[in-house]
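First the structure, then my questions, so here it is.
A protein chain is absent from this complex, but the other protein chains hold their places.
By written order: A, B, C and D. Residues from 1 in each chain.
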Amino acid sequence: MSDADKQVLLEVKGLTMDFGGLRAVDTIDLSISEGEIAALIGPNGAGKTTFFNCVTGIYKPTGGDILIHPQDKPTQRINGKKPNIITELGMARTFQNIRLFSDMTVLENVMIGRHCRTKTGLTGAILRGASVRKEEQQIVEFSYHLLEKVGLTEFADEFSKNLPYGAQRRLEIARAMATEPFLLLLDEPAAGMNPQETADLVALILRIRSEETIAILLIEHDMKLVMNLSDTIHVMEYGKKIATGTPQQIKDNPKVIEAYLGEEADA
Amino acid sequence: MLIKYTKIGKAMRATQQDMSMARLVGVNVDRVISMTFIIGSALAAIGGVLVASYIGQVNFYIGFLAGVKAFTAAVLGGIGSVPGAVLGGLVLGLTESFAAGYISSDYEDVFAFGLLVLILILRPSGILGRATKQKV
Amino acid sequence: MKNLKQSLAVSLWFIFLTFPLMVVKVNTTDNIVQWRWMNMLWVGLAIFALSFLWRYALARKEARQMAAMSGEDEHGKPSKMQRLFEDPAVRTKMLFGIMAFALVFPWVFDTYQSTIMISALIYVVLGLGLNITVGLAGLLDLGYVAFFAVGAYAYALLNHHFGLGFWICLPLGAVIGGIFGVILGFPILRLRGDYLAIVTLGFGMIVKVVLENWSDFSFGPSGIAQIDRPGLFGMEMNIAASTTYIYYIMIALVILTIIVTGRLKNSRIGRAWIALREDEIACVAMGIDMARTKLSAYALGACWAGMVGVMFAAKTTFINPASFTFMESAIILSIVVLGGMGSILGVILGALILILMPEYLRAFSEYRMLIFGAAMVLMMIFRPQGIISNIRQKYELKGLKEKSENV
Amino acid sequence: MEYFIELFLSGLTRGSIYALIALGYTMVYGIIQLINFAHGEIYMIGAFVAYIVCGVLTIYGFHGVSILIIAGLLAIVYSCAYGYTLEKVAYRPLRGAPRLSPLISAIGMSIFLQNYVLLAQTSDFLPFPSLIPDFEFMEPIAHIIGSAELVILITTFVTMIMLLC
Partner (left out) sequence: MLRLQNIHTYYGNIQALKDVTIDIEEGEIVTLIGANGAGKTTTLMSICGITPPRKGEIAFKGSHIHKLKPEEIVKLGICQVPEGRRIFPDMTIVENLEMGAFLRNDKAAIKSDLDMVFDLFPILEQRRSQLGGTLSGGEQQMLAISRALMARPRLLLLDEPSLGLAPLIIQQIFEIIKKINKENGTTIFLVEQNANQALKLADRGYVMENGRITLVDKASDLLANDEVRKAYLGL
């Protein structure tokens, strides 16, 4: 399949975000197509997380366009839409410093992700009729299958705060997937993981791509992971995008080496 | 003077602006917090004595209303901002006084809280407060 | 030895601290100073003992936290009592026992006891209502009593002016309470926890001030008297019978509240509330509409207060603004906090303990509020989850597990 | 116009007291992001201690301004001691706990202190001697601003200037 056949899902044009005098994200262009795993890398403070926050509606960008093209639905411009609306439209995310609902069980955490795909209202919840019970059961089943997918079923009834670190990260991914996104945004999914956990994570992400039709955009510092996993890598520095390409192209890009290692040695 | 020039004043300001950095330059944060409570309490005591001798009576309950009103003033001015607290206090006092004098003294408290709600809706950070950006 | 010295220092400090208030008492009209030296001794001894306890409890808490951090302990494991409650056989038995006791109560005890029980039950419902707002959704509401007042006045006024009966007003009270909840909820949606607390406190006070001063509407501080008790097909009832009748209505209301809040808690909406309490940003990122969720929690909490307000007015047949002070809000809040935020069983127990204990232990009643206050502080420090921590529902997974194993 | 000035001055007096107490809230909030709900009780304890000291001193034959000064100083000392202890007992163990916990602890402390004073002393309103004399030079404008108000204004402004500028 040639690249041209693949539908573009997310298209960001000239995205800019200013905080006071500081331009954290500076006219970024970026697009992600169906089935793609893309990575956003760059030194600390390059504006990667801010970019995520703009795309997912937590910040209102100061300039540019964010367009989504969900399958079978018209294109939409989502600048400054509320985060919950954006999630409903099909983009879900995880957080750099894990934000699970710590006093809820693992299963319930995933069930929260189903919220925007279900519709029981107040009266429904109180009367708990047959249709409501059925929906509840579906939520439980769907969530449980997601836990199977990320390998957390043994912890289903644990409080999420009692999970080991790597498992918490995977739970966040499962929770995001429960919203049935077409694009999953992962903010440093491997941060703080040990090599085994990281290997599991890579396997998980690959499985998500092969089994679902979810595109993935991830921010990551673990270069090994990024290089192994990504189809495309975007490099940011000082809020600007300095390179885009395949892992091989990025490795050989002098600008990237400079950004990472400092100015190149005289070699 | 205290806040601007003394050592404890500076330590207080530094702690307020960046607590862990203040520790990194050697500020004993626990002591600063204790001092803050002590200074605040001294001010409250001055207020308490003045008001008691002005109104001419004391009761165990006087602290509650005064506290709520003063807190309203602090929020009005922008909580966390020292000049804000002063400004907020004066604005609240004048509002109450004029509302009581020109409209109705029965509803003094209603005006005070009405003002608070209004400010919080229009400008949650208060008059002199700074909007805080939540980190994600 | 070191501990001894430390405790001695602490008790000396508290003797100094409490000296003017505990020891000296001035009578300015007769110009007498009363020196109560005994108090000083008591304070010294009590603080000396307490400081040991305090240190011990703090050390234990710290040890627990350390253990939790290295992951080798039973934090999160339920306490003995909790496990008992979770055992289904024990639970059913207990449930039957409690039901039976509740049903025969008015026939075994006299009217006075029933009256006390009714007011305890009123607080149970209030606690459960506030539990939705504070315990589940994490919105600290310090003016909850305002909604209670709204319900009570709604019934009193409708009854006074239009002769509307109790049974019409009961749902009406809930609706009006809920509407007030929405009206007051709207402007404060954007506020964070502590601001919310202070604004709700303000609302509570505004309602009271308005009730006190708007005499044409609310009959001012003198209140409204001769409110109808609930009727039963127009039967005439004496006080005792009608108390019993109200008692049963109250029992029904409590059961209704338990069922409704229990169902809500374990529904899609209840989960959204809890998620909101845990982490707002993650919550909206999961597609939950924050405004709607907050508003529903706020309004629903208000609903119960409104409804039980009607009940309150019908029970006492006389209401005035003095019944709706901040202290009431504080009591309801301490019920929720002490019982265990989010836990239905905990809140019920909390209400019964806090309301009944002062009634039956007269000596205790004088120190009631003092103990409430201290208990709130101590609970937050040593047992923030309350008497009974929130038990999360276990979902039916057996079938699912087997299915996936067979594949 | 005179009425306006009168209202203005009484508003200013009232406001300056609010400001004085509000400073305590704001400073604490600025540093540990906590609404010190019991701050109002510290204010009340200050007033109460002053009342007791005044009573004792009057009965033992002191009078005039000396009472005001001694009572004021002791009130400050005690309020400080209570504020310091309050933080140690009710807030310090909760450092790092979820946001709602210290707030509830603060509300608990407020209720506790109120009832502590109520039980140790009385629930009645007690007459506080008016310690501020009527100044003679104030007489021409006494209908606009009383001596006590003037003293309050001056004291609070001096205090605030000492603190802030």
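Rule of thumb we're sticking to: contacts are C-beta pairs under 8 Å (C-beta built on N, C-alpha and C of every residue); 3 or more make two chains touch, one makes a residue touch a chain.
These numbers were taken from a predicted model, which means no experiment stands behind them.
S.K.: Among A:122, A:206 or A:257, which one touches the chain that has been omitted from the display?
M.R.: The single option touching the absent chain is A:257.
S.K.: Which chain B residues touch the hidden chain?
M.R.: 7, 10-11, 13-14, 17-18, 20-28
S.K.: Of the residues in chain A, which ones touch the absent chain?
M.R.: That gives, for chain A, the contact residues 43-45, 164-165, 188, 191-192, 194-195, 221-227, 238, 251, 257, 260-265.
Following the convention adopted for this analysis, only the chains that are shown with their structure count from here on.
S.K.: Rounded to a whole Å, what is the gap between the Cα centroids of chain C and chain D?
M.R.: 31
S.K.: Measuring centre to centre with CA averages, how many angstrom lie between chain A and chain D?
M.R.: The computed centroid separation for chain A versus chain D comes out at 54 Å.
S.K.: If you average the Cα atoms of chain A and of chain C to get two centres, how far apart are those centres in Å?
M.R.: About 41 Å separates the centre of chain A from that of chain C.
S.K.: Considering chain D alone, which of its residues make contact with at least two other chains?
M.R.: 35, 45, 48-49, 51, 78, 82, 110, 113-115, 117, 121, 126-127, 129
S.K.: What are the residue numbers in chain B that touch two or more other chains?
M.R.: Touching at least two other chains: 64, 68, 71, 136.
S.K.: Spell out the residues on chain C that touch chain D in their complex, using ranges where they run on.
M.R.: Within the complex, chain C touches chain D at residues 13-14, 16-18, 20-22, 24-28, 31-33, 39, 58, 61, 138, 140, 142, 193-194, 197-198, 327, 330, 333-334, 337, 366-367, 369-370, 372-377, 379-381, 384.
S.K.: Within their complex, state which residues of chain C touch chain A.
M.R.: Where chain C meets chain A, its residues are 71, 75-76, 260, 263-264, 267-272, 274-275, 278-279, 281-290, 296, 300, 390, 392, 394-397, 400-401, 404.
S.K.: Please output the residues of chain B touching chain D within their complex, sorted ascending.
M.R.: It comes out as residues 1-4, 12, 15-16, 19, 30, 32-34, 36-71, 73-74, 77, 79-98, 100-102.
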